[in-house]
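I'd like to ask some things about the structure below.
Missing here: one protein chain of the complex. Every other protein chain is in place.
The block that comes next holds subunit A.
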């Protein structure tokens, strides 16, 4: 659990919550367990967020996996206290937070956001309220803005470049109480 950086009391409380979500009491959460959270079920990107917890091809996530995913959202300042030069890049670094967001868009996990993928995610966010044409032009413009190597898709480095001025550390962090 050291790699996640959570304190002992935080882990205990999160385990208690994990256990209460685990209706099947088998020590792992399924997608249905997440869907049972009403505020998550009404989130337009709810399915993509839930998906981020499950490794490729699996549909159960154990507590360790649960914690690893949540660890991306620890605030960055917390790392200052336990700087360990040998542990590699922490899960909640700016780069890893951006990678998490990138993967929300990258549906097929091929490390590129294609026009089609962007359209699908946009469609999730807006529902039926915007026409296909309008959505298409929004997608085209977004890719045009970000795409620097002309391959009509957004790679992770292009994604990072476009968002370099955004306060990722604050916007993709959650304040965990001790």
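Worth pointing out:
FYI, a contact is a pair of C-beta atoms (placed from the backbone, for glycine too) under 8 Å apart; a residue touches a chain by one contact, two chains touch by 3 or more; residues count from 1.
In the analysis below, contacts and distances are computed from a predicted model.
Here one chain is missing from view; checked against "Ammonium transporter", "Glycerol-3-phosphate acyltransferase 3", "Sorting nexin-3" or "3-ketoacyl-CoA synthase", UniProt names that protein "Glycerol-3-phosphate acyltransferase 3". The residue from A:58, A:108 or A:145 that touches the chain not shown here is A:145.
In the full complex, subunit A makes contact with the omitted chain through residues 8-10, 12-14, 16-17, 20-21, 34-46, 49, 70, 73, 100-101, 104-105, 121-122, 125-130, 134, 137-138, 141-142, 145-146, 154, 159, 162-163, 165-168, 171-178.
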